[in-house]
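Here the complex is missing a single protein chain, while all its other protein chains stay put.
Chain IDs A and B follow the sequence of writing; residue 1 opens each chain.
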Amino acid sequence: MERKVAIVGVGQTHHKARREDVNMMEMVHEAVLRCLEDAEITIDQVDAVLIGNMEHFEGVNLSDMWAVDFSGALGRFGMKITTGGSTGTTLSIASYYHVASGLFDTVLCIGWQKQSEGDTTAGLVSATDPIWERASFAGAFGTFAAAATQFMKEYGVSEEHAAKIAVKNRQNGRRNPYAHLQLDISVEDVLKSRVLAYPIRMLDMCPASEGACAMLFASEEKAKKITGRPAWVAAAETRHDSPFIGDVPMFMDLRTLRAASSAAYKKAGITNPLKELDVIELYEPVSWAEIAFLDALWLTEKGKIRDLIDKGVTNMDGELPVNPSGGVLCTNPIGATAMLRVAEAAIQIRGKGGARQIPNVRTALATGYGGNWWSDVMILKDRL
Amino acid sequence: MEKQFQDIIVESKLDIPYSYYAGPIASRFYDALEKERKILGIRCGSCNRVYMPPRATCGSCFKEMTEWVELKDEGEVVNFTIVHYEEPIHPVKAPFAYALIRLDGADTAFIHLLGEVDLGRIRIGMRVKAVFSDKNPGNILDIDHFRPV
Partner (left out) sequence: MAETKPRRISYRAVLPFRYSAGRAASRFFAELRDNKRILATRCPKCTKAYVPPRPVCGECFEPLKEWIEVGPEGTLVGYTVVHFPFLDPLTGRERPVPYGYGFIVLDGAATKIQHFIEETDITKLRAGMRVKPVFREKRQGNFGDIESFRVVG
């Protein structure tokens, strides 16, 4: 029987294209110190440290070993967890498991990436199957572009629809002091920006960022001592899909997210997510993906998510804001990106969102995405 | 009966350039190495250990370190090995010696090459001195090797 677990501290760096002023491990340390400060505890009160990044981007394997002094892991329990784009949510979910199991009372998790120090697409190629797919793989944007043309045809979604998402998230990012990109852009700006791979334009695409995020998970007993505003974990689900990029029938119909969110809602006792969720932090690697992935969250009839979006439901002032932090489209240090979704959801529950705070957040949903077509879902509540 | 197909090997490679920000501590260390021919360590204000290579945080105390210590360019061999096989990544041609060297003033040892030495006469505890490179690769090989004194 699992214990109740809450997030009681969040720390993140100010994400940028290049953090010239710190090396990888110093950057990790920054996020750790900020998290400890937020939780008002010292490192001695941490039982285990879980850390992860996507190692081929920096080409430093055993990255947990090199981080040990800086992550607080010296002499402590811990492990490295790396699952590609979903690294941050897997780390969060693993932290939850560690505490829920009763084996650890406080777990610190850290996700990070120093993207400019290697070559992003070349690094990503190393994650493809070398026997079948590596030679023709066209990068993340190539895959999403080809998926988007299929999506356009099947769902009747246009480039304008995608551009509106890009605008919404970048404008949201301007309220988030940690966001990498804080762009005052319009739909016209997006449609005029450089085509990377049709239909994906420069302004449709997430950036490559350098940054780190750290969170503290605690047992019920510890959580109540540490803070008056814990963000309780109501559900955590993971679903994976097939090994080759082309195995799933329809890319943008993210069946792993359908399955994971359905299971998460059941666990959290949610029957009408559109009404019962107050905010969503969704992992959207590209503007198009936000439309497709939202459709997988059972907010409305399948294929009809555009109606909600067009009505402004997912805007900052809408009924169910999506990505008030600016999302992945503003900040993408890959090892941290998925964790930032959970962290921002926790920030919303704890009322620490500042200019990006949505009023009265009691239930928040965070998703993580990784290749190929994997999904993680966490639901947080202000009470269990 | 299943026809036997020859096992196919797919030759592949990853050719990727990396360029790491050293951070302020390492940047200062390499500046001192290149411009002043000095080797710097860093001391923890809590436990007093002097670390070489220097780093921003003392792992044991989990505290920032700011006190720089100029180390002697001499120290002792803590441990060593002789490499007898060839590998493209090796900095010099085999056979050659790697050693863990603790410079006078430091509490930690670091790995470097031993040169100008009879490989058969290397001993633990042997005193060695840094020989700086006339090229400046901008990494730990700004010190070319350590030779016996």
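The rule is simple: contacts are C-beta pairs under 8 Å (C-beta built on N, C-alpha and C of every residue); 3 or more make two chains touch, one makes a residue touch a chain.
On a predicted model such as this, the values are computed, not experimentally measured, just so you know.
Trainee: Going by the stated contact criterion, tell me the shown chains that border the hidden chain.
Mentor: Result for the missing chain's touching partners among shown chains: A, B.
Trainee: Looking at the full complex, which residue from B:A26, B:L71, B:A99 or B:V128 touches the chain that isn't shown here?
Mentor: B:A26
Trainee: Using the touch definition from the top, which of A:A17, A:A138 or A:A355 touches the missing chain?
Mentor: Going through A:A17, A:A138 or A:A355 one by one, A:A138 is the residue touching the chain not shown.
Trainee: Given the contact definition stated above, which residue among A:P130, A:G318, A:G351 or A:G371 touches the chain not shown here?
Mentor: Hidden-chain contact among the options goes to A:P130.
Trainee: Residue by residue, what part of chain A touches the chain that was omitted?
Mentor: 20-21, 59, 119, 121-123, 125-126, 129-139, 141-143, 145-153, 194-200, 242-247, 251
Trainee: Identify the residues of chain B touching the omitted chain, counting contacts across the whole complex.
Mentor: Counting over the whole complex, chain B touches the hidden chain at residues 5-24, 26-28, 30-31, 66, 68, 138-139.
Note that only the chains that are shown with their structure count from here on.
Trainee: Express in whole angstrom the distance between the two chain centres, defined as the mean CA positions of chain A and chain B.
Mentor: Here chain A and chain B have centroids separated by 37 Å.
Trainee: So in the complex, the part of chain B that touches chain A is made up of which residues?
Mentor: Chain B reaches chain A through residues 10, 12, 14-26, 55-60, 62.
Trainee: What residues on chain A touch chain B, complex-wise?
Mentor: Per the stated touch rule, the residues are 18-26, 29, 43, 56, 58-59, 68-70, 72, 74-75, 114, 116-119, 122-123, 125-126, 130-131, 134.
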